[in-house]
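Here is subunit A:
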Amino acid sequence: MATKKHYQVQIDPAMCKGTEGCGLCLHVCEESVLQRAEAMNARGVHPAEVVETDRCTGCGLCVLHCPDLAIWLEAAAVAA
Partner candidate 1 sequence: MTTTQEARHPMAKYLRPGAEVTTFCPGCGDGMIAHSVLRALDDDGADLDDFAFVCGIGCAGWIPSPYINVDTLHTTHGRPLAFATGVKLAQPDTKVVVISGDGDLTAIGGNHLIHAARRDMDLTVICVNNRIYGMTGGQVAPTTPEGVKTATTPYGAEGRPFDLCRLVEAAGATYVARWTTAQPRFITRSVKRALAHKGFAFIEVMSQCPVHFGKLSGEGSGAHMHDIMRDNSVPLRRAAGLDPADLDGKWVVGELTHVAAVPSAAGG
Partner candidate 2 sequence: MTGDRRFLQGNIACAEGALAAGCRFFAGYPITPATEIAEHLAQQLPLKEGVFIQMEDEIASIGAIIGASWTGAKVMTATSGPGLSLMQENIGYAIGTETPCVIVDVQRGGPSTGIPAVPSQSDMVQAARGSHGDYESIAFAPSSAQEMFDLTVRAFDTAERMRTPVLLMADAAVGHMREIVEMPVQLNPVERKLATIEDNGAPRFLDEQVAPMPIFGRGLKAHVTGSCHDEVGMRNVVDAEALDHYVRRLSGKIRNARAELVDVQAGDTEDAEILLVGWGLVGRAAQAIATQARLAGRRVGWIRPITVWPFADVELRDLCSDAKRVIVLENNLGQMLPYVQAAIGNLTEVEGLSPKILGTLHRPADVLERIAA
């Protein structure tokens, strides 16, 4: 049975410096997985949040471009 990888984007909103000043993850994502959160974090900025996890291809650009270790990927094999 074929399996495909399913990627779960993990975001720690407390570590995110905010899409207003940063937003690099949103900027480099080519699949529109992420968006600016409506709620503010404790820092008083709007962190990134996942819109649509199924669109994620696991390219990892968001992880590579985050200056704050606020975003990472967890992968799991799922039956196709």
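Criterion applied: all candidates are chains of the complex that A comes from, given by their letters.
We take it that contacts are C-beta pairs under 8 Å (C-beta built on N, C-alpha and C of every residue); 3 or more make two chains touch, one makes a residue touch a chain; residues count from 1.
As the structure is a computational prediction, the values presented were derived from the model and not from experiment.
Among the chains 1 or 2 offered as candidates, the one in contact with subunit A in this complex is candidate 1. Contact residues of subunit A toward candidate 1 in the complex are 10, 12, 14-15, 17-18, 20-24, 27-28, 45, 64-70, 72, 74.
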